[in-house]
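Of the protein chains in this complex, all but one are displayed in their positions.
Let's turn to chain A:
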Amino acid sequence: MTGRNLPPLSLHVPEPRFRPGDAVDFADFDMPVAGAVARPEIGTAPAEMRDHSYAMVRVLDDQGHAQGPWDPRLAPETLLKMLRHMALVRAYDERLYRAQRQGKTSFYMKCTGEEATSIAAAHALDYDDMCFPSYRQQGLLIAREWPLVDMMNQVFSNKGDRLKGRQMPIMYSARQANFFSISGNLATQYPQAVGWAMASAARGDTRISAVWCGEGSTAEGDFHSALTFAAVYRAPVILNVINNQWAISSFSGFAGAEATTFAARAVGYGIAGLRVDGNDALAVYAATQWAADRARGNHGPTLIEHFTYRAEGHSTSDDPTKYRSAEESTNWPLGDPIARLKQHVIALGIWDEERHAAMDREVAELCKAAQRESEALGTLHDGLKQPFDSMFEDVFEEMPWHLKEQSQQMRDERKAAGI
């Protein structure tokens, strides 16, 4: 090496644009125009859709008017129902966030600012389509009108928790709602969703599956394995990436955002890719509907990047003021998904401020009532409500001798200790 007259190499380490204390300036944010992106036929070959991975599907303009070919032209009832579900998710998050702060549970995760990405998607899917969520898609359950009390029971790990207090809060499972059990290991649900879709296709079923992960999680191997499988077998699956800009304290650049978009991950695999404004409920709905029709028509998978912003901390264990500018969420150029849909329905003349305020009060009351009902079954800290024996159940279908022995040992120990 000696004697080579070359400049030293340097390592590029990504750095976010704004850090705590910085004034944010999104002036150079290239705001895509609502209605500008073409809507391809559902059978379009992925190779012809390359541009869709770099553009951004937007339907709602700054005045709240729906624009262009992606306008899903939803009935007023559907629009108002989506609005209500989004408001309900926000109210639900608010309640449980406070419950965590009051020490009633160990942990909580909000999806503030990302409500459209799960609510509008759920509305565009059929109820019997199978969802493989990550931990920030409580909106799927809300949109499927799953009982709030049941969700809260899980968060509180109380007597009513169908999961027997085994999962961390927010790791729901609801088979009847076609909602898969949430894993704490990022991206593992990705190949599983593809496998489910492959099975459905192999069986000549008509149901499809949909899966969600964060942009940070796209760096996991499972994500790439899943895309390979999805492309190879043309699996009827919708692969959602929620790009909320942050993975705990790591900005999206650490998952590759400086070099390309997340929708463009689809290009190399020969999958249709769509990039949508994730704070635009109509765009999310339209993209999901397009992808669902495509899947149902045996045209294969679609990867949808939902470009959004995580308006709050990663979880109750996180303090985002330590690593990002406080102004980011308030100045986010794509706005707030609830405010934008509200503006739209008001502009349509089917909604007004009074009704909105009344709805906010009503969903807050609903959550309060559900919390009361759930807390009557206990919260995490007012005594461990799960029967101790249940710890040994469900490891195997039938309990083998060594678990029977250990469960007996536990009972004996507790008895001897007088507890």
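Note that contacts are C-beta pairs under 8 Å (C-beta built on N, C-alpha and C of every residue); 3 or more make two chains touch, one makes a residue touch a chain; residues count from 1.
The criterion applied here is as follows: contacts and distances are computed from a predicted model.
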Hidden subunit of the complex - UniProt protein name among "Cytochrome c biogenesis protein CcmF", "3-methyl-2-oxobutanoate dehydrogenase (2-methylpropanoyl-transferring)", "Nucleoside recognition protein" or "Nitrogenase iron-molybdenum cofactor biosynthesis protein NifE": "3-methyl-2-oxobutanoate dehydrogenase (2-methylpropanoyl-transferring)"
Touch with the omitted chain, as defined above, among A:Thr112, A:Gln167 or A:Gln343: A:Gln167
Contact residue for the chain not shown (choose from A:Ser183, A:Ser249, A:Asn331 or A:Ser407): A:Ser183
Residue ranges of chain A at the interface with the undisplayed chain: 130, 132, 162-164, 166-167, 171, 173-175, 180-181, 183-185, 188, 190-203, 209, 221-222, 224-226, 228-229, 232, 393-397, 400-402
